[in-house]
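Omission of a single protein chain aside, the complex is shown with its protein chains in their original locations.
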Amino acid sequence: MIIVMKPGVPPKEIKEVMDRIKKMKLEPHLLKGTERNVIAVIGDERNLQRQPLEAIPGIESVMAVLKPYKLASRESKRENTVIQSGPMVIGGNKLAIIAGPCTVENQAMILQTGKSVKASGASALRGGAFKPRTSPYAFQGLKGAGLKFLADTRKQTGLPIVTEVLDPRDVEAVAKSADILQIGTRNMQNFELLKMAGKQPKPVLLKRGLAAGVEEWLMSAEYIMAQGNYQVILCERGIRTFNDYARNTLDLTVIPALKERTHLPVIVDPSHGTGKRSYVAPMAKAAIAVGADGLLLEVHPHPDRALIDGQQSLSLEEFAQLMKELAPVAAAVGRTI
Amino acid sequence: MIIVMKPGVPPKEIKEVMDRIKKMKLEPHLLKGTERNVIAVIGDERNLQRQPLEAIPGIESVMAVLKPYKLASRESKRENTVIQSGPMVIGGNKLAIIAGPCTVENQAMILQTGKSVKASGASALRGGAFKPRTSPYAFQGLKGAGLKFLADTRKQTGLPIVTEVLDPRDVEAVAKSADILQIGTRNMQNFELLKMAGKQPKPVLLKRGLAAGVEEWLMSAEYIMAQGNYQVILCERGIRTFNDYARNTLDLTVIPALKERTHLPVIVDPSHGTGKRSYVAPMAKAAIAVGADGLLLEVHPHPDRALIDGQQSLSLEEFAQLMKELAPVAAAVGRTI
Amino acid sequence: MIIVMKPGVPPKEIKEVMDRIKKMKLEPHLLKGTERNVIAVIGDERNLQRQPLEAIPGIESVMAVLKPYKLASRESKRENTVIQSGPMVIGGNKLAIIAGPCTVENQAMILQTGKSVKASGASALRGGAFKPRTSPYAFQGLKGAGLKFLADTRKQTGLPIVTEVLDPRDVEAVAKSADILQIGTRNMQNFELLKMAGKQPKPVLLKRGLAAGVEEWLMSAEYIMAQGNYQVILCERGIRTFNDYARNTLDLTVIPALKERTHLPVIVDPSHGTGKRSYVAPMAKAAIAVGADGLLLEVHPHPDRALIDGQQSLSLEEFAQLMKELAPVAAAVGRTI
Partner (left out) sequence: MIIVMKPGVPPKEIKEVMDRIKKMKLEPHLLKGTERNVIAVIGDERNLQRQPLEAIPGIESVMAVLKPYKLASRESKRENTVIQSGPMVIGGNKLAIIAGPCTVENQAMILQTGKSVKASGASALRGGAFKPRTSPYAFQGLKGAGLKFLADTRKQTGLPIVTEVLDPRDVEAVAKSADILQIGTRNMQNFELLKMAGKQPKPVLLKRGLAAGVEEWLMSAEYIMAQGNYQVILCERGIRTFNDYARNTLDLTVIPALKERTHLPVIVDPSHGTGKRSYVAPMAKAAIAVGADGLLLEVHPHPDRALIDGQQSLSLEEFAQLMKELAPVAAAVGRTI
C-alpha cells in the first residue's frame, strides 16, 4: 500500500501514521519526495485496506497495490476452474450453451423448448421460476410449479437446469430442484443471498451488476467462495451507460480482463446484454471469438407471445440456425461447441 | 401508447397488431404518415406495457405515454406526503436531519453520538447494525446487539432511530426495534426485501440504486406501496459515473425532477454521495437550497478511528458547525431546521 | 412526431399548438386519451424537430418518430457504401486492416513499420503527424515532416495512408498528402472541421466521440456528407463508462446497430478501445466476428520505447501473429482478410 501525504504535513503527524502501520504488524518506509512525502507499506496490506486511513487529515490519498480478493484470484490458483454439472462442463475446451425462456410459462412450453434446444445442441436449459420484475404489477413467475416443470423437462431431456433464486429463504428449495443457481444482476451485491448460495453445494452462476466494476464483481464471487462453495461461474450481461440505441452495453473486453485476474469460468448473456433480437446472434459470435467459456441465451417457442423479454428472445428456429453459425467461430479460436 | 411500424409493413400485419390491441380492450388509431405508419392507442396503456409488442417483427418501436407507477405518482395524489416518526416530521416545512455513524461500534460511542447530534439539532439518529460490505472479510455489523444499543440511545435522547435492513428474514426484528427502516443502494431492486418492507408498519427510507433511473426508483417505491405501506422516503445518495475525483456523483437535479413526479418526500445523503469529508458540508447546503426535505449525514466521534467510512464522516464538532451554517440556507429557501 | 399534452390543458392552448403545426405545412391529429391528450403530426417532421415545442408550457413531452439524419440513413440508400482507396476496399467482403504506429516518430521507424505490416497483410498504414494530446507539454507530432515520411513510405510499400487532421486550417495540406483523413474522438463534434472535411475529396474516417450516442455520431457523418463528400467510414473506439479495469469500454453491439441504421462502412479500433496490449487480439477477433468491415490497429517496432501509446501497441511480430489468427475468424463469418 502506498500512502501519499499532503504537502507540508509536520514530521510528528507522519510519525503517527507510521506508528499506526507498525501496530498492524506491517513495515512502513518513508520516501521523501520533492513535492510529496510517500509512505510505502510492506506486508499483507489487506488488513490495512480496512483501516480508515483516508480519514486522517494529513493523508492525501491511499493507493492499494494488492487486489482485495484472494480465493477468486488467479494468483491463488493458476489453472482454470472447470465446473461439471451433469453432462455439461463449463470452463473446458467445449463451450457451454445454456438456452431457454426468460420464464417458465407452463409445462408444455418449457418441455417443447427443452427438447428443441437439446436437439439443436444446447448444453443446459435455463428458465425462471422466480422472476425479479421492475414493476410490482408484472408477472412474477410460477414459483414452485415452475421448478417442478423444469425438473420434469430435465428428466425427459437430460439437460441440467439453470434457474434464478431471489430470496435467501428460497435457496434451499431451489438448490434441491436446480442444477445451477443463478444470482441475477440486481442481486450481485445482495450479500445475504450470496452467503446462502455459498452454503449449498450446487454451482452458482453470478451475473455482473449493472454498474459493477470488475473488483466488486470478484468480491461478490469471493463472498460465495468464502462460505466454501468454489464453483462460481461469472456471467457478463451488459452494463448501464449513456447509450441511446440499446438498454445495456455488453462489455466484451471484460472477458480477457477477467481471465487475467481470476481462474473462474466466464460466460456471456447477449440476450440481456443487447436487449434486441437482431443483435443477439452477432454478439454471441463475438463473445465466442473473444474467449468466453459459454453463452446464456433466451429462446422461446413464440417470442411475440412471450410473457417476458420477447423482444430479445430467439425463436427455436433462430436458435438452431445460430448454433450452426457458432460452430466455425468456435473452431476458429480453438474451441468446440 | 404510440406504436411505430417499420416502413413497408403490409396492411395485414398492421391489422393484426390493431386486433391485438382491441382484444386488450384498448382503442387503436392508425395514422398514415409520409415515411412511417403509427398506431396510437387510447385507454389505460399499462396493461399493454407488459405485452411483448417489440417482439413483433413489423413493429419498429413502442413509446409509452403514461408512467408505469401509480401509487407513487404525483397525479394520483397532488399534495405532498408528510411522514411523522416520533417527534420528527419528513416532508413538511421543517427539514429532517438524520445523523449518526455508519455503523454502531459499541454502546458508548452510539450514546455519545446520539447525545451530541441531538444537542446540535438533529431530528433522528442513524446507525447500522447490519452492514452490507463489498468484502466478505470486512466488519459486518453488531447485528442484534447493535439494535439494542440503538434502542437504548433512543430512550436516553428521544431521537427516533433509522437503521438498515438487508435480509427479508430480519425485517420483522428490525421493524420492532427501529423507527424507520433503511433499504440501501445495493438492495433498491431486491424485490423480496421491498415486499417485506411493505408489509410492516414503519416508514421506509429507500435509497437510490447506483445505476437507477428515476422511473426504476419510483417503481421500487411502488413495490413497497403496493403492499399497503405508503410511508416511503426517497434518498438520493450518488450515482455511478465516469468521474475521476470521487466514487459517486451526487445528482441534485433529481430533487426537482422527483418533486414533479411524486408526492413522496426526498432527502439527500451527501456523505455517501461524495465519499469525502471536505465535500460534505458544501453539498449539504446545496441539497437544502435545491429543495430536499432533509439530509442523511455520517457523523462519528473519531472519524480517523471509525470502523467504516471514516473518510466521509464528520466529527461531532464539524456536525455542530454545519448545523449552524445550514440554518441561513434553509431560511433563504423558506424552510426551517 | 408525437406531442403529449399535460393533463388539464384547456382546449384553447391545444388549438394554438395545432395551429402552429399547420403553419409548418404539417397535419396535426388530436387523440383524446383517458389520462393525456396527444397530438400526432403527419408529414416530414424534421422541420418541426427544430421548433422549441418543449418550451410551450402545456406540452409535457415531444417524441420524434423519424431519425434526424437523412444522407447517412439506410432508408435513403439500401445498399452498403463501398469505399475504395488505392488498392484497399472498405465495406466489401474483404476486411480492411489499417495498421501502424500512433505517431510517426522518424523516417526509419515508419518505413520499417510500413514494410512489416504490408508483409503481414495490412491493407493500409496509419500514423499520426498531428497529434491531439491531453497535456500541452506532451509530444504533438512531427507535423509536415511526418506527412512527408508517410508519403515516402506509401511510395515504397504501395499502402494507402490514413492520418489525422486536427485543425480546419490543415485540412487542405493533409488531404494532399494522405489517402484517408482521420477525424479523432475529441473532434467528432468539431463541426468546423467536419465541414472542411466534407469539402475535400478524400474519404474520411470518423471516430466515435467518447460520450456520443449513435444518433449524434450519424449526425456528424451527415455534416460531412451534407458538404458533398459521401465517403465516410465510421470507427468505434470505445466509450467512457464507470469501468475500473480499462480506460474505455469498446462497444461492439454498436456494429449491428449501425448496420441497421446506415449504409456506411464501420471499422473498430481495439487499441484505443481497450487501452491494453493483452486485450487487443481477443477484441480484434470479436470485432471481426460481430461484422465489422475492418480494424484500425496500433503497431510499433518497439512498443516499450514508443513516444505515445506503447501500452496498447502490438509489436511487429504480434501483429503478424494476429493476422494469422484473424483469418479463420473472418472465414467463419464469410469474410476474407
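First chain written, first letter: the chains are A, B and C, and each begins at residue 1.
Basically, a contact is a pair of C-beta atoms (placed from the backbone, for glycine too) under 8 Å apart; a residue touches a chain by one contact, two chains touch by 3 or more.
Since the structure is predicted, the reported quantities are computational estimates derived from the model, not experimental observations.
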| item | value |
| --- | --- |
| Chain not shown: contacting residue from B:82, B:151, B:289 or B:320 | B:289 |
| Touch criterion as defined above, residue of C:37, C:229 or C:313 at the omitted chain | C:313 |
| Residue of C:85, C:177 or C:190 touching the missing chain in the full complex | C:190 |
| Positions on chain A contacted by the hidden chain, ascending | 2, 4, 7, 29, 31-36, 38, 40, 42-44, 63, 65-66, 75, 240-242 |
| Residues from chain B at the interface with the omitted partner, ascending | 211, 213-215, 239, 241-246, 249-257, 260, 273-274, 278-279, 282-283, 285-291, 328-329, 331-333 |
| Interface residues of chain C (partner: the chain not displayed) | 46, 50, 52, 54-57, 68, 132-139, 166-169, 186-187, 189-192, 195, 209-211, 216, 219, 222-223, 226, 240, 277, 303-311, 313 |
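By definition in this document, only the chains that are shown with their structure count from here on.
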| item | value |
| --- | --- |
| Longest centre-to-centre distance from chain C, chain (CA-based) | B |
| Separation of chain A from chain C, taking each centre as the mean of its C-alpha atoms, in whole Å | 31 |
| Residues of chain C whose C-beta touches two or more other chains | 241-242 |
